[in-house]
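Before I ask anything, let me first share the structure, which is written out below as structure tokens.
Just one protein chain is left out here, and the rest sit where they should.
To keep things simple, chains are lettered A and B as they appear, and every chain counts its residues starting from 1.
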Amino acid sequence: MAELRSEEMVLNVGPQHPSTHGVFRLVVTLDGEQIVDADPVVGYLHRGTEKLAEDLQYTQIIPYTDRLDYLSSMLNNYALVHTIEYAMDLEVPARAEYLRVIVMELNRVASHLVFTGTYLLDLGAMSPFLYAFMERETIVELFNEICGARLTYNYMRVGGVKWDAPNGWLQKVRDFVLHMREKMRMYHNLISGNEIFLNRVKGIGVITQEDAINFAMSGINLRSTGINWDLRKNVPYGIYDQFDFNVIVAEHGDCLDRYWIHMKEIEESLKIVEQALDKISEGPVLGKVPKMIRVPAGEYYRGIEGSRGELGVYIVSDGKDKPYRLKLRRPSFVNLQILKKLLIGQNMANMIAILGAVDIVLGEVDG
Amino acid sequence: MFHWESTPLTGISFLGMVIGAVVVLGIALAVVTYAIYFERKFIGWMQLRIGPNRVGPLGLFQSFADILKLLIKEDVIPDKADRIMFLLAPVIAFVPSFMVLAVIPFSSTHVFTAGLNVGVLYYLAISAITILGVVLGGWASNNKYSLIGGMRSAAQMISYEIPLGLSIVGVVLLSGSLNMNVIVAHQAKMWFIIPQIIGFVVFIIAGLAELNRTPFDLPEAESELVAGYHTEYSGFRFAFFMLTEYVYAFALAALATTLFLGGWSGPFLPSWLWFVIKTAAVIFFLFWVRATMPRMRGDQLMSFAWKVLIPVALFNLLLTGGLYLL
Partner (left out) sequence: MFGILKGLGVTISQLPKKKITLQYPEERPKWPERFRGVHEYIPDLCIVCYQCARICPTDCISLTGYRDENKKMRIETYDINFEICILCDLCCEVCPTEAIRMTDQFELASYTRDGIYKDMAWLYENHKEHGSFKQMQAAKEQAALAADAVASSMHADADKGASD
């Protein structure tokens, strides 16, 4: 019989694995049940968006941005379009701005619902996944009516949006907001009080404030540590300064806090949608835009609050109708860097809970 | 009718016993097939979707299709695996699950039931042999993940045997016998669930852990890292492990019915129908819990058994003993 070896075991999680939220590979070195080293390997979904963009006109890049964070396409579209409008100093009509806010916040709700469903599915509960997707189906049907697609919307254009809302659409959105508020109670009944769930996520994967700032985290991961930073309030873009909503900040920085912030942010987004529905006015949906969109020479960067963090677009232009260089600051990619620090020293059973709470989407990580 | 223990063994009575065993096996397999079907249907209904409905009318042949698929798969045995142990493990896991059905009173006429005077003890002892099969399966696969998974599963099952046994002792105290038929007879006036409500709760929780079902299904978890003891098994051998689990589910539900819910007793309807209804209710509860709960972590599972369930079961025992004396 061979002698007993107590060496470290190298384990490969992914790229095909039910809980890694996509094609993500994590090379974990284990000593018994403790994680000694964790090395994320990304790039399995890299499609060369930034390189392709160097050969495309600005309007042609918009369908490509849909596919970055495919759960919140509207926000991706808006990041690009907003940067171009900022660079070219274009006016966007009021109705377009309000429609943009409505679809963006609805998309944020949809994205957070996917987080809830998949996080609980990783932890073993099957039902919240299906309930979350039922609500998401309503949102996706609304988007289907307004722009013709269910996931990759291609809805925003430089200077406004492509289509106006069809008849009755705004009323349907209002009905959905009321319906969703009621449903939140059901989610809290099902999940938030569940002792098994709480034991699994409380105190796990704590991020300190110092770490969060050093690793350039943003979005919910940053706000879970206690730092109050939301780009919609701190660096307002579009018409977000006209809306009255709270920024949810937690204290402990563990996975439970991140879950709670996701749930509370759904309610805040619903508040914003309601206010936008009240304030929306009639008018055109596409402003005066030159036929050939040429960004003046220079470097421009704008960041917006995506559903996973700060989504930024950096354009280097030399005056032509195609960008010289388009760089996307993708929040999931940046947030992923803290995974190594969080996992070392942890029990292997907590790995899935921590990875799920960082909330990455592989389309965004790889670009 | 069949007083086999008081008459000498003849060929006819032996044949009768074999036929009886085959009939019970057939019933157990039928129950398992439709338990799997109903699990998928019920969990689907709770999640606002229809379960299987394409294979056969209302999807009733779905389990047969699954079993056929498993049967025609290639029988893969790993090269470096311990061949004899590998082949033996599913058998060791399954046979006890079928043996425990011998002591459960299905109906008032006791046709297929052995009136063992140590029925409850027989159940607990035989069901513990399955753990050997699990560990053997994990070891013989020659796969470090299976070994860890098998060890974890065995640790879980052993730890939860104790609260299971302790919760049953309360019932035994109240009825004064380990014989299942006598226990059912004592519940003619009042089902034991009412005085033994704490015992019932402990029994159900420990039973869920014994069956490796959610929320204690860490050994079988698909989304956790280390796969369970049945990773290397394919085709029908894998089906054997699954069959074990579901026959145990049926056996545990039957045990719960017998010990706490009054067995086959009940007015108006024939006794076996009452048994079916009560067992189905317990099995439905198991499905309901599976649809709702997330999974417990490994170390939390163990500390829950030792630090929470055993004290509660002991407390129930003290309470029962104390009240019985009074």
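One rule holds in what follows: contacts are C-beta pairs under 8 Å (C-beta built on N, C-alpha and C of every residue); 3 or more make two chains touch, one makes a residue touch a chain.
It should be emphasised that the depicted structure is a prediction, and the values quoted were computed from it without experimental measurement.
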Residue touching the undisplayed chain, where the options are A:Met134, A:Leu170, A:Val249 or A:Ile344: A:Met134
Touch as defined at the start, partner being the missing chain; which of A:His46, A:Lys162 or A:Lys233 qualifies? A:Lys162
Where the complex has a chain not shown, which of B:Phe14, B:Trp45, B:Trp306 or B:Tyr324 is the residue touching it? B:Trp45
For the chain not shown, which residue from A:Asp31, A:Glu145, A:Glu299 or A:Asp318 touches it across the whole complex? A:Glu145
Chain B, residues in touch with the chain not shown (by the definition above): 45-50, 288-289, 291-293
In the full complex, chain A touches the hidden chain through residues 56-57, 59-61, 63-64, 127, 131, 134, 137, 144-149, 152, 154, 162-163, 166, 186, 189-196, 198
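Criterion: only the chains that are shown with their structure count from here on.
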Provide the residue numbers of chain A that touch chain B in the complex, in ascending order. 9, 11, 13, 17-19, 120-127, 130-131, 134, 190, 194, 196-197, 199-200, 347-352
Chain B - residues contacting chain A, complex: 43, 46-49, 144, 214-215, 217, 221-226, 290-300
